[in-house]
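Structure first, then comments.
A single protein chain has been removed from this complex, and every other one stays in its place.
Chains: A and B, in written order; residue numbering restarts at 1 for each.
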Amino acid sequence: MWKRLLLIRGAELLMFAVLAAVPLAVQNPYALGLLTLLAIYGILLIGLDVTVGYLGQVNLAQAAFLGLGAYTAGLCVTKLGWGMPLATVAAIAVCTVLGGLLALPALRLEGPQFALATLSFTALTVTALNELESLTGGAQGLSLTRPPLLGHVLGANEFYWLCMALLAVVWVAMRNLLASQWGRAFEALRDSPIATDAMGMGTYRHKVAAFALGSALGGLAGALYAFNFQYLQPQSFVYELTVILLLGVVLGGRKSLWGAFVGASLVALLPNLLSNRTLFQVISGLGFLLSLLAGIRGLVRKTIPPFQAIAPILATGVLVGGGLLVANTEDWRKAIFALMLFSVVVGLPEGLMGFASRFLSRLFRIPDPPLPAPSPLDEVLPATPVKSGTPLLELRDLRRYFGGVKALDGVSMTVLAGQIHGLIGPNGSGKSTLVNVVSGLYAPTAGEMLLRGQPLPRGSLFRTAQAGVARTFQNLQLFTGLSAIENVMAALRGAYRRSRSMPLVLLGLGRIEEKRAQAHALALLEFVGLGHEARTPAKDLTYGAQRFLEIARAVARRPQILILDEPAAGLSHPDMHRQMEIIERVHQRGVTIVLIEHHMDVVSGLCNVVTVLDGGKLIAEGTPVDVKRHPKVIEAYLGEVEPGPVEEVAPAAPATS
Amino acid sequence: MTISIIAQMAVSGALMGLVYALIAYGFQLTYATSKSINFGQGELVMVSAFFSLTLITLGLPYWLVVPGGLLFGAGLGLFVERAGVRLALEQKSEGWILLTIILGLFLFSVAENVWGRDDRPFPTPISQQPIQVLGVDVTPVELSVAIGVFAIMGVIEVFKRQTLLGKAFEAVSADRDAGELMGISATHTVMLSYALSGVVAAVAGILVSPITTVGPTMASALVLKAFSVAVVAGLESGFGVVVVGMFLGALESIASFSLGSGWREVPGLVLLILALAVRPTGVFGKATIRKV
Partner (left out) sequence: MLVVSDLHAGYGLSEVLVGTSLEVKAGTVVALIGANGAGKTTTMRAISGLVRPSKGSVLLDGQPVQGLAPSRIARLGLAHSPEGRKVFGPLSVEDNLLLGAYRRLPRFIGFRAQAGRDLDRVYGLFPRLGERKRQQAGTLSGGEQQMLAIGRALMAAPKVMLLDEPSMGLAPVIVQEVFRTIQRLKQEGMTMLLVEQFAKTALTVADYAYVMERGRVAVEGPPAELRKNERVLAAYLG
């Protein structure tokens, strides 16, 4: 543990110490200016990384927030005569509010729409800054003098230290945040918005939070930017800057504070890189060699598609060749960024830090921090005594139509507390629809759903999850980027009181809860037999393990009712038995279960009662044995029951249907 | 402001709006087959326009310049598909968003350096003298925009409806897997859609250059408006883009005239953000039933 602490924290401490010492050792105002810019961009990119790295979206608005923050601070100083602290706070506030406002339409949007919304926001911002001349000075620009900090005017060194100090604060705060439930929720959002809602985390609030956070940091960076350059013009904050920022985040490495720092260095140093021809050629040459090596290795081992191997080689090749042929690299700035970003996106999607951390962890063999001992199971999943016979879930005449298709056509069903209630039926019978309606993925067209006598929320996975319904999915919806234990931690109900509040987490006050959450999650992992895989990324687990994990995650919700949607789908024989054991164990803790399955042995082995659907209607209900012999059920599964030799096949079937 | 001036502004604006519509139509073509669009489409418009300008300065007659420009546009479209889109589609990711942005930036830089940063006039054989149509002044050049837009859209629609290849295009748009089962290569169809989108971009460039002059930044603004049009009209309907495009163009023209030229951009951008907010599934996703 000390090794880890030493290496990682030590490295950070060392870096900041070195950076702080620079003005004392070196008397170069130009270098100092660059490093100040580095700190400012560092803050900016850490903010951008939240939406780009954690949420996984293409965010084209960060340049706009830099500009908005800068202008707000600038105007507060010039027009209102405010000092540094107040102007900075104003910049942060304005950007957070605008970020929140932008988040509202952008929230429901994914992928391309999100990119578009942020793109237009940037364009709008620049236009507004240009046109509101009376306020901003328009294209002529806005000049300001660096305001005093609490009465004291800052020299170059002192301003530099201020920026570095702020970077350090942001660094620590963000590390706290991203290591907490917030960070998990952001990543969960990226991997499966559906499961994020179904596990009670809430996509909405986390998207707004991520975006507001990113823009707040943009505002802070903007204020510092204004105090640094003391002259602003709208043209500085255009599309090109936004692409450069993306380059910084992607090249440096997503989801990484160090990555943001490395990226910020690149962005700050880029103009220098371009004007110094030899430096450029050395770096582009290095890049070319690296892509060549990686590309050939990938081709030979057949680990990556040919395009992914060859394209970066071509792109870096063009960089090298272009560097030799072209008269002035400054003019080709945009093309150079484009080629660099292209090579990185295609060839090194994890960025420099992603690559480095894998390399370094192999080199130094840094062990993961030890996990706490698992909590006693009773703390996590108390065995609730069951008043058997009481209805827990009641569905009355439930209907769901999709256009003309009557997927659910008046199903009434009661699930008694403490039972495992099976739900079967041929393809298209409506069982998945029923489960999707009950869990809130779809709102019912008509009918009632009651949990313990109270109406269930309709059409909202999140609110239904809050009401005590947990579920698994036919097509796994794990948080693939998170580890097994993180998947379970994300879903833990009632584990995060302090961690709900972002300010408390930023200050580092959520850590005790984190440890306890880890212990709880570990207990659940051991419950399903995955304790030894706690740190394995979910995407690297075997298929069977993934299925078990989804159950552990759902059970973390301490649900009143657990819906399992084909939990045995695609499982091998031994895994299927294990899955059945797990389900039985969950049942013994007093959890009521609704189980959809095709595999009849699973149903017979586990269920107390089975409901059979066909064509959206209920056709039979009873014990598994009764249901198997029910003529309507046989008919639904096998086709028309014809008279004649066929009757011999049906064992002990009733003579008439 | 008199009615006649407003009408004048509205008509010129609407004619320009047809260019937005045309670019949005290009988005529809690629979206239909691949659920992706080229975020760098503006650069395609611009580079094709520059290329055509070069052909003109080299002395080629117009009836060669136009096909030349269109072929070049098709080539650019194929380049975008190969370099920016195919990998992402194969991996079922949205990496094409970032990749097409990058390609656009690259093309911008190339254009800046090959052709220079200044706006250049685009000579055209069509007269610039305004003529009176229903009490409003329009120049034949502006009219040519309308004719060109409808012509290319018409040709492509005829292609889609009357040729078997066109029907295959529609089939893959409707159901990619079923199309494959018919022996229609989905990859080739996506390539075709990007090539057509490139042709459309080139046409837009050639049509609009006589009016706006050719310069590296000519199309970046155009494309944002085209996005607005595509969002509002929806990426499924063919001719809704025409109506929305004309409406937006007219609105912009009036805004520019009454508030000042810098405000020209605003209606489109605000429209885009509002449209994205109001349409819950946005453009790039019909209200499909989520499958879990």
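Note that a contact is a pair of C-beta atoms (placed from the backbone, for glycine too) under 8 Å apart; a residue touches a chain by one contact, two chains touch by 3 or more.
Model, not experiment: these values are computed from the prediction.
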Q) Per the definition of touch given earlier, which of A:T542, A:Q588 or A:T623 contacts the omitted chain? A) A:T542
**Q.** Sole contact to the chain not displayed, among B:A7, B:I126, B:A186 or B:V243
**A.** B:A186
Q | Residue of B:V114, B:V133, B:A151 or B:A178 touching the missing chain in the full complex | A | B:A178
Q) What subunit B residues would touch the chain not displayed? A) 163-165, 167-168, 170-171, 174-175, 177-187
Q) In the complete complex, which positions of subunit A touch the hidden chain? A) 426-428, 542-543, 546, 566, 569-573, 598-601, 603-604, 628, 633-634, 637-642, 645-646, 648-651
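Operating definition for what follows: only the chains that are shown with their structure count from here on.
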Q) How far is the middle of subunit A from the middle of subunit B, if each middle is the mean of its Cα atoms, in Å? A) 34
Q) What residues on subunit A touch subunit B, complex-wise? A) 58, 60, 102, 104-106, 108-113, 115-117, 119-121, 123-124, 127, 130-131, 194, 239-240, 243, 246, 250, 305, 307-308, 311, 331-339, 341-342, 345-346, 402, 436, 441-442, 473-475, 477, 565
Q: Mind listing the subunit B positions that touch subunit A in their complex?
A: 36-37, 39, 83, 86-87, 90, 94-95, 97-99, 101-103, 105-106, 108-110, 112-113, 220, 224, 227-228, 231, 260, 262-263, 265-266, 269-270, 272-274, 276-277, 280-285, 289-292
